[in-house]
Structure formats: structure tokens, C-alpha cells
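Note that this is a trimmed complex: some chains were dropped, and none of the rest were shifted.
Lettered A and B in written order, each chain numbered from 1.
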Amino acid sequence: MTKKILNSPAACPSQMLDGFLAAHGGTCERVPGVSGLRVRQVRDKVALVIGGGSGHEPMFTFFVGDGLADAAAAGNVFASPDPNTIVQTARAVDAGKGVLFVYGNYSGDNLNFDIAAEMLEEMGVPTRTVRVWDDVASAPAQRIKDRRGIAGDLFVIKIAGAATAAGLSLDEAWRVAAKARDGVFSIGVGLAGAAIPGESEPIFTLPEGEIEFGLGIHGEPGIRRMPLPGADELTDLLVDTLFAETGVSAGDRVCTCVNGLGSTTLMELYIMNRRLRQRLDCAGVEIHDMQVGSYVTSQEMAGASISLLRLDGELAGYFDRPCSSPHYRR
Amino acid sequence: MERLTAADARELLLYVADRVIESKPYLTEMDRAIGDGDHGIAMALGMGKARETLQTLEGGSDVYRLFCEAGMAMMMSMGGASGVIFGTLFSGGAKGRSPSPALDCAAFTELMAGGLSAVQRRGGAHVGDKTMVDALQPAVEAMEAFPGNDFCGLLGAAEKAARAGAESTRNLVARFGRAKSLGERALGHMDAGAASTHIIFRAMRDFCVRRGGQEDGK
């Protein structure tokens, strides 16, 4: 039975928000009545509103900040927020210039954000949506819209935040965010499953010494199970898949992210990053930036993913703008 | 039972809510196998909210309003795919209808059929996609094919069809929801939402049978 520090499973998302505001209430506040977080100061710009299930911290809620999202709607653990939460959250930061939604491409999120968008349109608030579908393990390229959003959220939100902060119109910000989305590809691997708060069983369990190749950030099963190889070999498997998928090659410019899924240590992530760098250098790929950390987690799941973002000059410009939230700053 | 009054409908929905809430561990277990393990949590949460709402609606005189409010309570509290889908199942066929103090079997069938088409409009799933539609559509079809005006018989047929439909998802590869990337590995596992749908129809049938029994006993 997994042990967790909590008061009641149902109260987790809300008490987490309270605890966050206890520390960072100077810049953020709660959207009244719902499970949403917003910047205190509404900014005269297109509002970037993100969201998704809780349990992936720091994603999504803690990516509210300067040069990042204006607000985030938080669902229960691994469940999209409901349409009312999304609508209230969006309205709280709408400055009359429209709302850009960025979230992971899941049935639940799509359904709830779409209803929220319809409700907002009825209220006269224009919205546009970018769904992140970076997980190459979750469907073949021909069915790209069936792919899940995983750690690639990080890059799309970073760039969408910069684009809206730069004052782009809703359509232009959408175009830039969608371009980032189209340039980001990820694949992950799980070593051990995590449990939803209050559940005694982990979402998945693996046989001794085995890993799940291509799993999702809710513990969804991946492409195949296999024995755990060494770090370099594992990284090679992930990189080979990404190279094959993206066609990234000599002369291309990329940002990378080695993302921990929860309990995997920075030590392991950096050992992977060492190999990732060797592989990119060896392929002649130009590295604009490497990020390493646990940004999009899956409770205390053990495992990691690698993301590549292919950059052009425009995306690089937005990527390089500063941004800041308590758990993400550049 | 030949008529479902507003008072009946309220009790029916409360009964359904209790049965779904009881099934939380079972539904979570189903979702764990090929999804993210939260379907029971979500359904229990939503049905609890529907319960609360129904309790404030005591003395209502419109069957459609009860279904509509129950569905909206689910949709606006649960989140996840199931919040929208199951919220729509209850509210989708009831929304925008002129108030009615009671339904006969034909009207009730129409209500459920309206829920099915709203679910499909919203979610885009068809039979064979390994979703709750695999249980819901056969159930609605069985109701549409049912002759006469007996709720026990009507919901007995629906329950049977829903059960077979839910069972059929074991042999399917998912095209929606979190299991869709699983491909062949989802084979053998029942879809959690289809299991919920079967539980809902079973609870409706059981409610009518018990109610019918009471009527007979009178």
C-alpha cells in the first residue's frame, strides 16, 4: 500500500492550492469558487489559460506566472477540470483580447475544454485551442491527433506564454503555439507505477527488472514491456525513436527536455542527459537549450521521458524570452 | 409499472446513484487495467453530486428537469471524460423538452435515445470503439424494440443488452479514451465506462422490479 501525506483524497487538489498560495500568494490567487489559479494582476493581453488533471505537478497549475500562463484550471487527480471550472478560470483573466487554451490531448480534456469554449463563445469571449500531442508512442504519425500530450506541454506553454506576453493577437498567438506544438515530440519509459491518492494499489505494476516503454503520464500502458537496460542503451532507444519520428538531423536546431516522472532522481535524469548530448552532438544537431528536471510528473511514478522541440528563428525568439513561476524560471 | 412519475424518477436516480457509488472499487479496478484508474472515483464523485442536487429538488413535478439537473450536476463536477459523457447521457435527452410530470415507456425510451445521440454528438464514438457507447446503444435499441408499456420488461431488456454490450468491449481495440494507444493489449479487458453503463441500467431495472413488487403486493 502506497503511503502518502494527505488529509483526505478528495481534498488533495484544493488543499494543495491552499498550500501553494500560502507560499506564493504575492503573485497568484485562487479563482473564487473553483479549483483554478490565476495571476493577481490581469494583464492587457491575450489570456493564456492552461489546465488538466491534478497530479502532474508542477504542471499545470504551477506554470502560472510571468511569461507563462495567466491562469490554470485544475481537475481532480488525473481528471480534466469540468467546464464550469474552466469557464470561471478563463473569465477571471480575460482582458477582452480573447483566450488561448493549451492543454494535453486527452478525451476528457478535449470534451471539457470544448464545452467551456462553447460557453465562453456564448458569453462573447473568443477562444482558440492548441492541444498538445507530443507522445509518439501513443499513435502512429498518420493518426497524430490520437496522440497524448506528455512532457511536451512544457515547451508549448513556454512559447505560448512568451507569444501572448509579446502582445500577439489571439490568432497570431495561436499560430505560434500551434507551430511549437507541431515541432515537439516526446517518448517516455516507466520503471514503477504510482498510486492515485487514496487508492491502495498503484495504477500499474511491472515484473521484477522490467520497464514499460512508451507509457503515458497517467500510467497508461505503452508500446511494450522489456528488461531494464543500462542508461545509455535506454536513452539510445528513446533517441532512436525520436530521430526516426521527427527526421531531426544535422543542422537542425532543437531544445530538449529530459523529464522525470516523479521519483526518478536528478542523478538518473542527468545520466540520461549526458547520453542525449552525445547522440545529438554526434548527429550534428544544434542544441539551443537542454532542460532536465521533473516538470510533468505522474505522482511518484518512476521513469522519464525525452522531448525534442525543433526550432526555427521565430520559436527560438519566443523560447528565449524570460519567464518565471515558483517552479519554472528562465 | 407503467408510468414513471417525477417522484419515481427522483427515487430512481437516487437508487442508481447509490448503486454506482457502491461500485467504485470495481470500476476503478477496471480502469486501472487499461486506463488511469480513476473511473470509479469520478463516477462516485459525480453521482454523489447528482444525489445532492436531487435532494434539493424534492417535490419537483417535471421528470425531464430531474434528469437534466442530475446530468448537469455530474458534468459540472466530475471532470474527466466521464463527467461530460455520463452527464450528457442523463441530461442530453432531457434538455429543452417541455415539462412532463410523468413518462410512459415510449417517452422514457425517447429520453434515453436522446441521451445516446447527445453522447455521440459530443464524443464521436460509435459501437465498436470500446467505449460506453458499446453498452448504451444496444440498450437503447433494445428499448426501442420493446413492445408494450411495462418498465420492468423495458429495463430488463435494456439491462440484458447493456450487459452483452459491455462484455463485447473485451474483444475490442479502443479508439477513444486512454486505452486507445494500447492497441491489441486492451483485448480481454472490459471498458470501464461500458461497465458503468451496464450498472446504471441494471440499477434502473432493479429499481423498477422492486417498485413493481411493491405495487403487486398492494
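Just so it is clear, a residue touches a chain if its C-beta (ideal position, glycine included) is under 8 Å from a C-beta of that chain, and two chains touch if they have at least 3 such contacts.
Just so we're clear, the structure is a prediction, and the values are computed from it rather than from any experiment.
Written as a formula over the displayed labels, the whole complex reads A x2, B x2.
Note that in this section only the chains that are shown with their structure count from here on.
For the pair chain A and chain B, the distance between C-alpha centroids works out to 33 Å. Chain B contributes residues 28, 32, 34-38, 41-42, 45, 75-85, 122-123, 176-182, 185 to its touches with chain A in the complex. Only residues 9-10, 53, 75-85, 106-108, 111-112, 115, 135, 137-139, 146-148, 196, 198-199, 201, 203-204, 216, 218-222 of chain A touch chain B when the two sit together in their complex.
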